[in-house]
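Omission of a single protein chain aside, the complex is shown with its protein chains in their original locations.
Chain nomenclature is as follows: A and B, assigned in order of appearance, with residue numbering initiated at 1 for each chain independently.
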Amino acid sequence: MNLEELEKSVNLMEDIQEIENLQRIYAYYFDLQMWEDIIDLFSDDAESVEIVDHGLFLGKEGVKKMYWGWIGKGIRSANQPWIQFIITQIGGVVDISPDGKTAWGRWQTWLCEAKPFGAFPKQEWLHGYYENKYVKENGKWLFSKLHWNNTFCSPFEDGWLKTPLMGLMNYHPTVKPDAPPTAFYPYPSGYHLPYHYNHPITEK
Amino acid sequence: MATLEELQARITRLDDIKQVEKLQRIYGYYLDYFEYQKVVDLFSDNCESVEVADFGVYRGKAGVKRFYLDLLGGKPPRVGELSIGMIMQGVVDIDPDGRTAKGRWYCMSIEAKPTISLHEGELRQLWGNGIYENEYVKENGKWLFKKVFYFLNFRTPYEDGWLKVPVIGQHGSSSEVPPDAPPTNYAPYPSGIHLQPHYKHPITGK
Partner (left out) sequence: MMNLEDLEKQVIRMEDIQEIENLQRRYGYYFDTRNFQAIVDMFSDSADSADLESFGLFRGKEGIRRLYLDDIGRGGRPRYPSESWISTVIFQIGGVVNLDPSGVAARGRWQTWLAETFLYGGVPRQYWVHGYYENEYVKERGKWFFKKLFWNVTFFTMFETGWLTQPLVGLLPMANPDGPPTAFYPYPSGYQFPYHYNHPITGE
């Protein structure tokens, strides 16, 4: 290999490392309910964000609506101390496009949450998969599209077999999505969130 | 200062680590969806074996096929069956020749599976935990599995926990799809037996 090719190799590895870090930093901000910081991790030309069955939110405006309006309830960081988000980021498979400008990542997440459900505070186990898209702008990687596909959302007292889905979260009185969720099929539907990648060996 | 050749070798090594991590994670995602043929296609044709919990040792590519396709995939997944393996904390070491590698991983499982047998019976929700010590091989520029070894730590009902019920639903080797050899190291909690790492201490070298 010559110097140019080696440089490309190293740049590719640095890109992967940076995207893995970006994903983890996102999660740490989420845990601390720092919604504005999350919004700043998205490109101004962001495509969309979709989380559980809240619906599809388009563009940077949609990202703001989702994190600040809906999830954050317009509150700057952990204002209600007993509300807990812990999103562990596990198993990232990151693929960079040949032109080095966009990337895809599949992750899984395991959550232990405490938040209100209706009138009651609940402790919850959640699981979900991401298929996210990233874009490189001015030498930095940002989120272009975030799609968190929920497997189950179960009360701690019950477990996923007993109560796979605590209830629907598809309505907000003032924050409206641009479209209904594209793929909300939680356990036990048997739904498989499609992979962004082909089989590494057979390439199918 | 390093030469171009030395840098190339070091870059290759870094890339190999990332490729092996990726392979391991892709393996996990296929298993989550019961896609056993895709899992089998991640193994080298010259692979050594697969050994999971107390199922026993299945040797070579033929054994790997029997384990994933005939045993685990013996029946299509039922409605409500769930087996999510969250594979994490990989420590991957590439051997000096750059052709083989070893990896240690933790796995935390979220399951809804029958426990009276592998395929039949009422579904129970289970927490599982175990350690992988796997081996990988590089063929034609691609990394594949050479050997999968999963050491079960606990597999407990959601309602009980590992202290009360450390292991449920493990019935030893199958008589319908028997292994090539009995399990080599099945010692779940609370045996106190730990699966030692493949690597030496990074500082002392012990």
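Keep this in mind: contacts are C-beta pairs under 8 Å (C-beta built on N, C-alpha and C of every residue); 3 or more make two chains touch, one makes a residue touch a chain.
Owing to the predicted nature of the structure, the values given are computational and were not obtained by experimental measurement.
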Touching residue (missing chain; options A:L142, A:V175 or A:I201): A:L142
- request: Out of B:G98, B:G121, B:G172 or B:P190, point to the residue that touches the absent chain in the complete complex.
  value: B:P190
- request: With the full complex in mind, choose from A:M13, A:L58 or A:M169 the residue touching the hidden chain.
  value: A:M13
Field: Those residues of subunit B which, in the complete complex, touch the missing chain
entry: 1-4, 7, 10-11, 14, 17, 88-92, 104, 106, 108, 127, 129, 153-154, 161-164, 189-197, 199, 201-204, 206
Statement: Those residues of subunit A that touch the unshown chain are 3-4, 6-7, 10, 13-14, 17, 21-22, 24-25, 27-28, 31-32, 37, 40-41, 77-82, 84, 86, 88-90, 110, 112, 114, 121-123, 140, 142, 156-157
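Heads up, the rule we're going with is that only the chains that are shown with their structure count from here on.
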Message: How many angstrom lie between the centres of subunit A and subunit B, each centre taken as the mean Cα position?
response: 26
Message: So in the complex, the part of subunit A that touches subunit B is made up of which residues?
response: 1-3, 6, 9-10, 13, 16, 88, 90-94, 106, 108, 110, 127, 151, 159-162, 187-188, 190, 192, 195, 197, 199-202
For the subunit B and subunit A complex, residues of the former touching the latter: 4, 7-8, 11, 14-15, 18, 22-23, 25-26, 28-29, 32-33, 38, 41-42, 77, 79-82, 84, 86-88, 108, 110, 112, 123-125, 142, 144, 158-159
